[in-house]
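Please find one structure pasted underneath; my questions will follow.
Of the protein chains in this complex, one is absent; all others appear in place.
In this document, chain identifiers A and B correspond to the written order of the chains, with residue numbering beginning at 1 in each.
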Amino acid sequence: MTTTTPAAGTKTPLIPPSTHRYAEVIHRLEAGGSMLPDTPENLQQIIGIYKAYAVPMDFYWRDLLYIAEQVFLNPLPAFKYFISQEYLDRPCSYSGDQSQLRIWRGGEKAHPELIEFMERGETRRMPKLLHHLWHDRVNMEFAEACMQAMLWHQGMGGRFNDYLASDAYKANADRAIKAYFKGNPLMLGLYKLFPDMVLEQVKQLSYYSNLGLFWEVMAPVFFEMSDLYDEGKLTSVPQAMDFLVNGIFAVAGRPIYHHVFIRGECFEIIPKSEGFTWLYEAALPYVEAVFYRTSPFRGTKSYNAQAGQVPANQADFHYGILYADVFPVGSAGIPPTLLMQDMLHFLPPYLQEMYKTHRRGEEDQLIQLGITFQRSMYNVTSAVIQALRCALLYPLDDSDPEHLTANRQFFEAQMDRFLRPEARLPDIQTQDYR
Amino acid sequence: MTLLLLLLLPLAAGLVLPLLSPSRPGLVRGLAAATALAQLAVGLLACGRQPPADLSLSWLPQLGLSLDLGLDGLSLPLVLLTALITAMAVLASPADQGRPRLYFALILATNLGVVGAFLARNALLFVLAFELVLIPTTLLVAIWGGERRAGAAVRFLLFGAVSGLSLLGGVLAFGWFGQGAAGADTAVSFSFEALAATPLPASAQRWVLALLVLGFGIKLPVVPLHGWQPISYAEAPPPVVMLLGGVVSKLGAYGLLRFGVGLLPEAWSAFSPEIAAAGAVSAVYGALNAVAATDIRRLMAYSSLGHMGLLVLALAAATPMSLQGAMAQVLAHGLIVALLFDCVGLIQRKTGTTVIAELSGLMNPIRGLPFTMGLMLLALMAAAGIPGLAGFPAELLVFEGSWTVFPRATLICLVASGFTAVYAVRLFNRVGFGRLDNNRADWQSTRLAERLPAVVLTTLVVLAGIWPAGLTAWSEASTAAIALRHSDRVVQQLALAPSPSSLSLPA
Partner (left out) sequence: MATILETALAAGCFNTLLAAVDAAGLRGALEGPGPFTVFAPVDDAFAALPPGTVQTLVDNPAQLARILKYHVLAGAHGRSALVGQPEWSSLEGAPIPIRRSEPFEVKNATVVTADIACDNGIVHVIDRVILPG
């Protein structure tokens, strides 16, 4: 069920126009569009940044799974970012010839631009350790910060979090922990003393796996969108959004699991048979945690707790990319400074040109591309909103006014989340916001 | 020759500038900067070798006005400061300065007047030069100032005129009552030697000193004579304020030192408790108003007022150490206030405003003004008296030197000095940190040419902080010679003991 647009101008609207502050955006959503206005500049910007995002994302998901499955409970994981060749070559399930559901036309191994960057970095060819110490590498800390946001915010729908507190999980984890630390009396003793601490580490690792499996899908989706745009097959923002919606549905049933490999043996800490799905246990919590909530801006700003400047209710957190003040502050998390630095290395030429001619040109490229990224994430959020509407509500061209009203209420409820002043929704409606 | 050269350089350039073609503003600016730098070079050369001999040319003997020029330990550092800050003010002026020929000519005219006043060894010549400064500075405020420049210029002119008149009256009275009363038939000579040689009767001294204090107190300024200062500093273009605050106000300090402490010691000692009190009040008034200020330029104007209060306290105490401190404060404060206003000028030019409430997040490394803000932080720290920067040795000497004579006033000034940290931190917190408004951040970052004056001044501020002799050594002998009281022996041993330094000049 793609979002179809009603035949323009052939009938009067069945329900009166919305009176919400974002009525214009709501009407656009009801017509099958995105929160981001449909202009060629917007399209160019978001496709370019999707491609720039997908290359480091390729590393993120591979390394997340590497950490979740191989590094596991290593107490001193100094080399967790030194991904093994096996994981660089691990076939992506959605690209490559071997894929059952091929989304991207490209190969299944790590993207060639990524490999090239890992060799050379911003400086020059050096031993990996030197690259790592000089921090001339992909900023994996960003991925970990996203994971921690999901871990910390917990109850955002889906069964994943509840399962982590269940006995079945504890039993699985226990088996894996004992196997991992076999022959290590110190760590086993620590486990006996502080079982919950080690269990908590395993829960965090399960979230690593969750996020890795989530991004394994998103990377080929973005690559394919960029390729389609280069071919000229993607010509409007709603089309780009529709591609995302179709992608979301196609992969919605993907299982989310956590398998650990200890000395060659596979331990299923979260087996596939638990029935966790990509849509409910990974995608929706991720959007909620990283796009909407995350954690307060760690920049040159202090919050007065007594004055309630940080909401007491976690659900009211508004520090995600959709609300972010896109200035680099150097820390992981949102604003996505580290991600912006990563994306800078993989910008397509048309975006580089665009940034050079604006304001400080190359000097403030990071902010410019950060704002572009924010726009693109509004588009992704629109796709999620449309997908939810498609799954849980009614088609846009439904003829029943009550159905349309239900759709309207859903959209309005989503837009209510952007009523607060920090929301960037009004800013992205114009091209001035750069 | 050196002395004449110091005067001829700005004079010649000031006359040539209006003749240059208006279509080449770069040339005009370059010539003005080159003149000031040449003046600086000449001054530096002068202190290398033997100090230049005093020059004395007869001009108007009937009036007792002769062109007596000389450099000593008090005036040389000030001449160097003037030349430097003039150069920096010229370089800090924007490249697209409106009406550049007139503007730079007026700056050079101010420079001429101030250097003339510092070089003068004749009181009437001094007054002449002092008056000469008034018109160019008023025009600079009136023509290129901010929105309220008309009111600022009027106040500036009024106060300046009163200052000049009372100074003239005081000097004339000094000459006539002193020498005239001696009943000589020869015309009154206003040269410093002549004035020093004929002391006035005690009551006349007090009148004369009162007039002089009025005149110089307006120039510094000191509370309650400061009415012109905050608005003038806030409305004049920042490069002009660099001159006003860094150089022109030092005329007042120099005058009080030369005439008050130097030539009218008895009256000065008699009035010194009141003067010290005025200094303390000034310091506190300036600091508190700076804490409450809503505009950066006003904040810095009041900060300057507060620092002048410390200066006045040191002058009132008149021990060798406090006078050293006064001279150090003159130099340090001149550099610091010039640097502060240079940074403010950059902020104003880039963001369009200096209202604190409208600014935030300027330290942002990508879309803010990180370089400027970094230097401004240094300048604010220096103003607060952080060790390692120029403000510290100056304030240390002032407090140590004045403590034994006026303990209460010194304590009050110490507290006021503590307040500088308050407003410095508040200012920097509001303007530098926090969230930069992306919608308004549409300026280009500062280029090397724009940064140059700030870099030079910062280097000197840091240098003076780690090598305090650079501030005090010039004038040690001179200040020791005119000191009215003696430093406490204990304090003297603890503090920088005056030692003959290659820089120091004979009294």
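Throughout what follows, contacts are C-beta pairs under 8 Å (C-beta built on N, C-alpha and C of every residue); 3 or more make two chains touch, one makes a residue touch a chain.
Here the structure is a predicted model, which means the values were calculated and not measured.
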item	value
Chains in view touching the one left out	A
Among A:Glu41, A:Asp316 or A:Glu402, the residue in touch with the chain that has been omitted	A:Glu402
Touch list for subunit A against the chain that is not drawn	1-2, 100-101, 157, 245-246, 249-255, 272-277, 280, 284, 388, 391-394, 402-403, 406
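Operating definition for what follows: only the chains that are shown with their structure count from here on.
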item	value
Between subunit B and subunit A, distance of the C-alpha-averaged centres to the nearest whole Å	60
Residues of subunit A defined as touching subunit B within the complex	299-301, 325-328, 359-360, 363-364, 366-367, 433
Contact set on subunit B toward subunit A in their complex	361, 363-367, 433-436, 438, 442, 444-445
